[in-house]
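Only one protein chain is missing from this complex, and each of the others stays in its spot.
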Amino acid sequence: MTDLDKSGAAPGEPTPAAARPPSAFLEVRDLKVHFPTDDGIVKSVDGLTFSLEKGKTLGIVGESGSGKSVTSLAVMGLHRASRQQRSKVSMSGEIWLDGKELVSADPDEVRRLRGREMAMIFQDPLSALHPYYTVGQQIVEAYRVHHDVDKKTARRRAIEMLDRVGIPQPDKRVDDHPHQFSGGMRQRAMIAMALVNNPELLIADEPTTALDVTVQAQILDLIRDLQKEFGSAVIIITHDLGVVAELADDLLVMYGGRCVERGPAERVFYAPQHPYTWGLLGSMPRIDRDQTDRLIPVKGSPPSLINVPSGCAFNPRCPYADVPKDNATRTVRPELRQVDGGHYSACHMSQEERERIWTEEIAPKL
Amino acid sequence: MTETDDSKKIPVEKSAGDAPQEAAEAAPPTAAPAAAGPEPLLRVRGLVRHFPITKGLLKRQVGAVQAVDGIDFDVRPGETLGVVGESGCGKSTMGRLITRLDEPTGGSIEFEGRDITHLSQGRLRPMRRDVQMIFQDPYGSLNPRHTIGGIVGTPFRLQGVEPEGGVKKEVQRLLELVGLSPEHYNRYPHEFSGGQRQRIGIARALALKPKLVVADEPVSALDVSIQAQVVNLMDDLQEELGLTYVIIAHDLSVIRHVSDRIAVMYLGKIVELADRKALYDSPMHPYTKALLSAVPVPDPKRRTQRDRILLKGDVPSPINPPSGCRFRTRCWKATEECTTTEPPLVALRTGHQVACHHPENAPNDQ
């Protein structure tokens, strides 16, 4: 992850599109995805900035409603694929993919990148695959959108991909319908479909949540192997800290549509700098420790995305809301501030205070 | 699958009005009659549940889903028995059998020394108040047209019991007990978040002061931070009310945190049953070992260090389970013996039962 925030535009202020092409492969700057509804504007993503290099994996972690899935769909342009969708969303900020800006781009241009330069796999492979078409037909279709080849060639390619993702007897299974596959095989087929055009960016949205543990392990291994082989950039979106620890180089923790902490995975796991990240770590029962003490949950429930608290979104649930802050009041939204290296945190508490709380109060209990 | 379909149709709170009130007050260990060692609260022997598969106009039976196929275990008063396994292992069916929401095909279930295997719904009534169930889906298990007061108070009305101080007061006490406000009495389920709904479900289950609470995936539909709140709540309630729990879950981390003893199920069988520490520190069944190694650990440094056992393929169909040991098709230690002979569940160490011909971590003196 590169340093962006020091020079980044102030939040809320629209940045002129196509300002400066970035150096990173994928760069998202001050992304906002809002959905106007009858009850008010749902601010699903509200000022998100991050970047990702090829060959690296970024884990986006958050609970339901944190904006993690909306972010991934925004990068793919899937909030604006149809006219109807475009009428329901307002997006601002910049998404740079390999030197091209996608937020201001023509939707049809983004469509041509979808599936070829960036591809996506989803949580539930059974509902994500069309029930009426064979697995082969669906992969062939994905290939032929971007390659001018005949059906035979595309079919050979589909079989090759199914073989690559570990489907036994791919030349026979290619003619099966999704319901004839097991859950794990369906997700493999989804991966084969996503990778059929050698995309440079792969987004995996909760790719293993619907799968059993032993199958999850197979799929995570497969994603890791394929990334090594294809050298693509991977974004993995999950609520499971175990899954990101397994795969991610960098970590981005989202809460209430914003990034509260991001940095190299090891830094975020071993020296987290935001009370919400502490809360996540404390809430999680550990498979690797025989801990019988009580868990340390986060009190309350996630914020409404329509009436996001004016200051720090986490403030109402923060156990340290009363700790004196160096620079601001509760009504000011905390910006991401650098902790060190590529590690950022959006908290009003001073760094010394946070480090003290982590080492003295949180870490010993985990 | 028939595992979960009609769980909502049968009210859990069917109880007779004449049963004594002190139920949960009696400290669990003393409830057992004087015998050699503490009498188990629940004793399950050879429990079988097959769901017939019929075909054609005449509905002749062509096979059976062997959801639960001969399992033995005890639940001791005051303990938490965790039941873990992948989808299709029969753990949910088992839960519905021991609460008698479903009729066993064979075997026996004894509750407090009384055979309840084939009791009619009417005869089951007194038992219903002692055994309660908490369901996975906090959205589907509460009637949207009833107020919270109505939902939590249903058990009293169904059995015509008038608690001390009246139903309303008792319901409000229960709401407070599970961490909700007594003012929620007149609200409707849709006004609550997932975590709060699960609390409502727990309050309803506790209304009749049960001795045994069977919880089927009580936290798997909840976000991590909320999950921890509910796990802690269940912990507190167990201590406060002397409850005995059977907790069914697929999440091995949650199971490790909440259980005293753990049963691992695979394709309708218990393959290993042991104390928490023994099971997680030195699992003896290859399946348990593989299962534990497959769970992603939230610790980025460990991903390179651990040797993960990757199981091949998926769980076979419970309609045609493999002969002999059901795990043999995915087991790396399988031999001829495993194909021909089914390994019985035997204690290889004190309190550590395994069903395997080639157990891991086997004691040397065997």
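Labels for the chains are A and B, by order of writing; each one numbers its residues from 1.
Rule of thumb we're sticking to: a contact is a pair of C-beta atoms (placed from the backbone, for glycine too) under 8 Å apart; a residue touches a chain by one contact, two chains touch by 3 or more.
In this text, contacts and distances are computed from a predicted model.
Chemist: One chain is missing here; what is its name in UniProt, given the choices "Aspartyl/glutamyl-tRNA(Asn/Gln) amidotransferase subunit B", "Glycine cleavage system H protein", "ABC transporter permease" or "Carbon monoxide dehydrogenase large chain"?
Modeler: Answer from the UniProt record of the missing subunit chain: "ABC transporter permease".
Chemist: If I consider the whole complex, including the chain that's not displayed, which of A:37, A:64 or A:82 touches that chain?
Modeler: If we include the chain that is not displayed, A:82 is the one touching it.
Chemist: Specify the residue from the set A:25, A:96, A:122 or A:314 that touches the hidden chain.
Modeler: A:122
Chemist: Check the options A:54, A:111 or A:289 and report the residue that touches the missing chain.
Modeler: If we include the chain that is not displayed, A:111 is the one touching it.
Chemist: Touching the missing chain, which residues of chain A?
Modeler: Touch set of chain A with respect to the missing chain: 73, 76, 78, 81-84, 111-116, 119-120, 122, 124, 127-132, 141-142, 145-146, 177, 179, 190, 193-194.
Everything below uses one rule, namely that only the chains that are shown with their structure count from here on.
Chemist: Taking each chain's centre as its mean C-alpha position, how far apart are chain A and chain B in Å?
Modeler: Distance between chain centres, rounded to whole Å: 34 Å.
Chemist: Given the complex with chain A, which residues does chain B contribute to the contact?
Modeler: Touching chain A: residues 86-87, 193, 195-196, 223-229, 231-232, 235, 250-254, 256-258, 276-277, 280-281, 290-303, 308, 310-311, 313-315 of chain B.
Chemist: Using the touch definition from the top, list the residues of chain A that touch chain B in their complex.
Modeler: Residues of chain A touching chain B: 63-64, 182-185, 212-218, 220-221, 239-246, 248, 265-266, 269, 279-288, 290-292, 294-299, 301-302.
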